[in-house]
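All protein chains but one are shown at their positions in the complex.
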Amino acid sequence: MVTSDIKFDIQSLNVRFAGVQAIKDLTLQVYANEIFTIIGPANSGKTSFLYSLNRLNDLNTTFRLTGTVRLDNMDIYLNYDVALLRKRVGIVFALPAPLPLSIFDNIAYGPRMHGLKNRGKLMEIVEKSLIEAYLWEEVKDRLNTPAFNLSGGQQQRLCIARNLAVNPEVLLFDEPTSGLDPISTAKVEDALRLLKQKYTIILVTNNVAQAARVGDRTAFFLMGELIELDETNKIFTKPGEKRTEDYITGKFG
Amino acid sequence: MNAKIQEKIASRILFFCTVMVVLPVVMILAIILYKGIGAISWEFLFSMPRNGMSAGGILPAILGTLYLVAGAVLFALPLGVLTAIYLVEYSRDNFLSRLIKLAIVNLAGVPSVVYGLFGLGIFVTFFQFGASILAGSLTLGIMILPVIITASREALESVPQSFRVVSLSLGASKWQTIRHSVLPHALPGILTGAILGIGRAAGETAPILFTVAAFYLPKLPTSVFDQTMALPYHLYVISTQVPGIAENVRYGTALVLVFLVLMLNLFAIIVRSRFRKRKKW
Amino acid sequence: MNYRAHKLKEAVIEKIILLSGITSIVIVLLIFIFLLKEGLSLFSSVSIKDFIMGRNWYPISNPPQYGILPLIMGSILVTVGAAVLSIPVGIGSALYIAEIAPQKTREILKAGIELLAAIPSVVIGFIGMITLSPLIKNLFHLPTGLTALSGAITLAFMAMPTIVSIAEDAITAVPRQYRDAAMAMGATRWQTTWRIVAHAARPGMIAALMLGIGRVIGETMAVMMVTGNAALIPHSILQPVRTLTATIAAEMGESVQGGSHYAALFAIGIVLFIITFLINGVADIYLHRNRKKGLK
Partner (left out) sequence: MDDERNMTNEKSIIKTRNLNLFYENFHALIDITMEIPEQNITAIIGPSGCGKSTLLRVFNRMNDVIEGVRMEGEVDIDGQNILDPAVDMVALRKKVGMVFQRPNPFPLSIFDNITFGLEIHRLTQKKNFEVIVEHFLEQVLLWDDLKDKLHKSALSLSLEQQQRLCIARALTLNPEIILMDEPCSALDPIATMRIEELMQELKKEYSIVIVTHNMQQAARASDYTGYLYLGRLIEFGVTSQIFTAPREKLTENYISGRFG
């Protein structure tokens, strides 16, 4: 890999909340246009890590960070416009989180906040985003109905579309299918595979099998530490660490 | 079963306690309605008092209360909502925010007559507004400030955190997030608080005793620097200070005041329960 | 909007909001300052000890006497009476509303309590004056029904909404998991309520009582209308009394601005302000303790 391919460069990252260490001395790189999956049991720092990448941890007043996080070689914690960062790095949460607005207004929310008012242009963006998130066919006739009326799987794809509407470069997924049934899960996973052609994807999952199915590389976190990081099929066939093996075979977690 | 009997007795006693609280409310309202309804007429509501207030209407008192309440809300609503926004959205858990919260708690506990003293000291005397609608409105406004702040805080806190996180994660700024993703959903709650504040302001007597209220005025006020009559003070005056007022005039005045205040509260309760049913999160 | 203008707008809005936030502190300070400003001059002619402990309140005699002990005793008598009446009933009904009443009834009862809170105090005073005091007069064969007892009963009602609604909040805030655990152990609803829920909600209930008492001490109009307003040290609850608040409300109109009577009334205001400040501060500490426990 050449350096230009590195999207996120994380060096000796430490994260604390109210003095409790959530991430310990983490160093890793995420490459452009890969699906980077993170597995590990509860409380292993997966979500804290994800939230460090778009500075959502900043909302927690007890949050303290040392080390560097670089996006395209720029330190995002050093004079970086946070709004711009979050526009470039979108996130999809564990539970579908539509705003209590119509489908259209949900997707148009981001572009509007960035100053776009023209209804025609907004419509174009909404359509394009919904198509990319595989939702257009299901909702095109009811864009003005409340987003809460959609099913869980549809809501989750709506949230993906909402991110796409602000033209991000990186998409973070925080256990996006943990509340979904098998069919909806499969649809979201299909969407992930296609999205990686245009976007860099970082996926946190508590479903080990999901990491095996969709990840290009997989990192195993435990108690805030990176235990192992490798090509996904290597992690799942010959893990280098006993603890990784114990986890993916279900000895704990 | 011993435990079962114990349970029966306990719940009877508790039920009786509740009756003791609620029954008097019903009785008070029933008495006022029963004895006061006869006094209500077009003339009573819309004309000036005559014959040393023993006849005629209570129009100046009704209008005066409306003026005072409007002034109080104009002052307290923006200030209260902004304070709530500061506490919920901007402040961290530090010394300043704790001090502000303590101040609000204490404002809520200051006796209404002390507000009256304060209004007299600062608005009437120090700023030389005199006893006037302006001084009275500001005093009432300060008195209802904690009501509005508390209700607005609750309304803002009940907006799910995910709405903020989602908005911020899409690159919206902090104020944009508050403006577009938080306030619209807190609005009914804030409104409820405002209405409750209005009800409180409309019914209070002590704060306006020395800041605005007039015993009797022959004409309606024409500017914010005029004194005015007000319903609660009027009721106090005709029931304790002026002998020989017919009973139904007193009850009628009480009825108008209670009706005004309770309608506001009822309205607030309805707005709130409607909103609770409608919201999906 | 360009980037810098945007930043500027955000910063300006943030400053305005911060300023609004601070207003509450400023107002509390202003109240205290203005009470002092108008009231302190009294203490150039009357010592604090004579003011607080003096047994005679004769503001318009010559020379005037400004001893507020009778007023303090009046306030205490009425407040204690109201507390004795309202605390058991208030806590009982909070437990009923929170733990026993079915959902629908609960909504109605809560609305009823809110309505009680909303009835203007002058109206309650009016009703108390017209219905309650004749009743007491006849019942005890008194020369007047305007007594401390009438005041205590009236104030008990006025404290009720505060006590009930705050205690009810505290009870409802007890985590469900405690109830589940007790129920799963085969405890009856009453055993759960009394041994676990009431125990866990205790700080909040104490806060409710304090705030209720704060409300009673500060109440003015109703108490002025039903207690008879005699500034004498009471020897029985069936005598007329005069409270601190009623004194201010009744006499401010007759006092001369800047005179010693005027200053004395503001000095009473200072006393009231300090009392309620303390009560509310303590109540707030209890409320906070409850909240922290609830979070767990």
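When the chains are written out, they are named A, B and C in that same order, and each has its own residue count from 1.
In this section, a residue touches a chain if its C-beta (ideal position, glycine included) is under 8 Å from a C-beta of that chain, and two chains touch if they have at least 3 such contacts.
The shown structure was predicted, so the numbers you read here are calculated from the model rather than taken from an experiment.
Among C:A200, C:V216 or C:L272, only C:A200 touches the chain that is left out of the view.
The residue touching the chain not shown here, chosen from C:S150, C:S165 or C:Q191, is C:Q191. Remark: the omitted chain is touched by one listed residue; of A:D5, A:D75, A:D181 or A:E231 this is A:D181.
Even with one chain removed from view, chain A keeps its contact list with that chain: residues 41-43, 177-182, 185-186, 207-210, 249-253. If you put the missing chain back, the residues of chain C touching it would be 102-103, 175, 177-188, 191, 195-196, 199-200, 293, 296.
Note that in this section only the chains that are shown with their structure count from here on.
Listed by label, the chains that touch chain A and also chain B number zero. Here the chain at the heart of the structure, going by C-alpha means, is B.
The most distant chain from chain B is A, comparing centres defined as mean Cα coordinates. Chain centres here are Cα averages; for chain A and chain B they lie 48 Å apart. Each chain gets one centre point, the mean of its Cα atoms, and the points for chain A and chain C are 52 Å apart. Taking each chain's centre as the average of its CA atoms, chain B and chain C sit 16 Å apart. For chain B, residues touching at least two other chains, in rising order: 173.
Every residue of chain B that touches chain C in the complex is listed here, in rising order: 3-4, 6-7, 10-11, 13-18, 20-22, 24-26, 28-29, 31-32, 78-79, 82-83, 85-87, 89-91, 96-97, 99-118, 120-122, 125-126, 142, 145-146, 149, 173-175, 196, 199-200, 202-206, 209-210, 232-233, 235-236, 239-240, 250, 254, 257-258, 261-262, 264-266, 269, 273.
Across the complex, chain B meets chain A through its residues 92-93, 162-173, 176, 180-181, 185, 279-281. On the side of chain C, the complex with chain B involves touching residues 6, 9-10, 13-14, 16-18, 20-25, 27-28, 30-31, 34-35, 37-38, 88-93, 95-97, 100-101, 107, 109, 111-116, 118-127, 129-131, 157, 160, 164, 188-191, 193-194, 211, 214-215, 217-221, 225, 245, 248-249, 252-253, 257, 265-266, 269, 272-273, 276-277, 279-281, 283-284.
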